[in-house]
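Only one protein chain is missing; all other protein chains are in place.
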Amino acid sequence: MSGTALPALPLPAPRRLGHAGFWLASAVAALALILALRGFGSEYAYFAATFVLQYVVLATAWNILGGYAGYVNFGAAAFFAAGAYTTVAIGKALGLGLLPCIGFAALVGGALGLGTGILTLRLRGAYFAIATLCLSVVLQTIVVNWSYVGGSRGAYVLRPREVPFGFDSYSGFLCAVVVVLAAAAVAIARTIEKSRLGLGLAALRDDEAAAEAAGVPTLRLKLIATTISGAMMAVAGAPLPYLGSYVEPNSAFGLAYAVNAIAMPLIGGTASWAGPLIGAVLLASLQQAATVTISSAANLMIVGVVLVVFVCAAPHGIIGLFRGRR
Amino acid sequence: MDPDLALLLNGVVSGLLLGGLYAAAAAGLSVSFGMLDVVNIAHPAFMVLGALLVAVLWGATGLDPLLLSLLLTPAFWALGALIYVAYHHFFERRGDEAIQGLAFFFGIMFIIEVGLVMTLGPEQHFADAAYANTTWRIGEIDLPLRMLVPAAVALAAIGALALFLRRSFTGRAIAAVAQDREALRLLAIDPVRIKRLAFGISVAMAALAGGALVVVQPVDAWSGHIFIGRVFAIVIMGGLASLGGCVLAALAFGVVENVTATFYGPSWSPAVAFGCLLLVLAIRPQGLFGRAA
Partner (left out) sequence: MKDISRRGLGRLALAAAATVPATARAQTAPSGAPIRIGYSMSLSGGLAGNGRPALLAHRIWAEDVNAKGGLLGRPVELVHYDDQSTGAQVPGIYTKLIDVDKVDLVVSGYATAIIAPATPVVMQRNMTFVSLFGTGVNSDFKYDRYFSINPAGSDVKETFAKGFFDIAMAMDPKPRSIALVNLDSDFHQRTAESARYLAGQNKLRVVYDRAYPPSTVDFTPILRSVQAARPDVVYIGSYPPDTAGLLRAASELRVNFQLFGGPMIGPHITAQKLQLGPILNNLVVWDVYAPEPTLQFPGTSALIERYQPLAAKENADALGHYVPPLAYTQMQVLEQAVKRVGSLDQAALAADMHKNQFDTVIGPLRFDALGEWTEERNLYTQYQGVQGNGIEQFRKPGTQVILYPQRYKSGELRKPYTAGA
């Protein structure tokens, strides 16, 4: 069943694909994937694909700061949950559907990312990681005490009765939305990677002091990276309330999101856009498959063991393995 | 005594006792994270491993939990040394420790927790100390031994560790390895051996903290989660490599939490404590008690 969850990757075959070309390729891949899933027509395929692709967005977003700039964000769950709760709050306040909520989630996540960036300007390495961890705790406390979005009771978000854009079911629509988000996230990551911003971030990752001395505007780059990464992580979380019709703080801020956001890029390889994509597809499919087959506490074990084995045996991820061979 | 004053005093005292538990949990991390620069995010998981092993052994033998945790320390030292060997081999040697090392310990944390659920079950486990139901009273101040004894044992252990680091040759080498690895090499001391020893000590401290934890409250496999943020916050506020700073920060953390809970209600106490840390990080990243970088 995990095979059904494997999206057709936008193949990195043409070496020097331009930005426009890559975006086009992603769009084509997304369309092909939507049509393929529709052809399959199973609700479970929709769900599995949504589950996997939401991790593609999250992992890709994390990697923009974590992989390109080398800043480890332990608070991915906080941004993810910020997105989910934006959907809840905006949906309740303005009665808007999923699509506008995703836009708002990007704004909230971006603002949160910028704020984190400003607050942690002087922090490097582990300090930054711990600060993001604390941010997660503070944010969760706020949500728990905020009764408008349900507080610790959680909030119900009922799916609308009519399905937009002629999809056969709301799950199909939700899945298509997440496919588009995933394709866009990958394309954004690739665009950043191949642009001056990406080069600047790489310089920052390798040696921040040297980059600063060489005239790279490290401060500004860092803020841009935290903002984009935060916005995209929030976008990844925005569809969550519609997926389960119910969100509560403990699951929205779940450790699984923080762990996976780090583990997936590391397993795939952090240096390029393809790494988080491969890592997310592999690990999320594995988890989804394990949930519905092994069915014991052992399926959580898989994440831990796979993570440890990969960081030990393949420190540059799956991408690194291939590059190393060559 | 004025009732409000009594409340405040008791809030401070119980905060200090709670801080003693936090200090126990954070001291090991202060060695691994502060001195060795190994970001062992699995440290609370080791503590829970220790606590649950103590609970199982207590069920079998009925010995005092803190004594049992002391007996566990050699095994935990060996475990820590072993993990450091792997860590060094795969990450430190290659200079990859930043992200990969973090992920490695994240994975270890998962493996410990799920392993505990699979072997011992998801329920809570407990161990009763003989003194757990006794409370000393000084005037209007309560000193429950359930909190006092673990805190005292933890502080004694931390004191002994501090003495060891300051006085013995190996201890000074550990303190030095954090600052200048090359200097050690010139003295013909193998820094890897020293770090292995020190990391073993940090994990052994986690076993002791586990004993303290299981005296204070029932423990399940996931009990470590609520400590992750707290112990890192404490170590950073304490200024990393300083055990004394770590203890002071732990006590301060406990007092802030409990005084907030007493007067403003418990629902804001975690946010207040972590808000303090965020402020410390933003304004004084070297920690409250650390030296200026």
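Labels A and B are assigned to the chains in the order they are written; within every chain, residues are numbered from 1.
By our rule, contacts are C-beta pairs under 8 Å (C-beta built on N, C-alpha and C of every residue); 3 or more make two chains touch, one makes a residue touch a chain.
Remember, it's a predicted structure, so these values are computed and weren't measured experimentally.
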Neighbouring shown chains of the undisplayed chain, as defined at the top: A, B
Listed residues B:Ala78, B:Ile226 or B:Leu279, member touching the removed chain: B:Ile226
Interface with the unshown chain - residue positions in chain B: 3, 6-7, 10-11, 14-15, 17-18, 21, 114, 117, 120-126, 128, 132-133, 135, 142, 144, 146-147, 216-218, 220, 222-223, 226, 254, 257-259, 261-263, 265-267, 269-270
Residue numbers in chain A that touch the chain omitted from display: 1, 42-44, 46-48, 51, 141, 144-145, 151-154, 156, 158-159, 169, 171, 240, 243-248, 250-251, 254, 256, 288, 291-292, 295-297, 299-300
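Definition applied: only the chains that are shown with their structure count from here on.
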Whole-Å separation of chain centres (CA-atom averages), chain A against chain B: 32
Residues of chain A touching chain B in the complex: 66, 70, 72, 119-120, 122-123, 125-127, 129-131, 133-138, 141-142, 144-145, 255, 259, 262-263, 266, 270, 296-298, 300-301, 303-308, 311-312, 315
Touching residues on chain B, where the partner in the complex is chain A: 33, 37, 39, 86, 90-91, 94, 96, 98-104, 106-111, 113-115, 117-118, 122, 225, 228-229, 232-233, 236, 267-268, 270-271, 274-275, 277-278, 281-282, 285
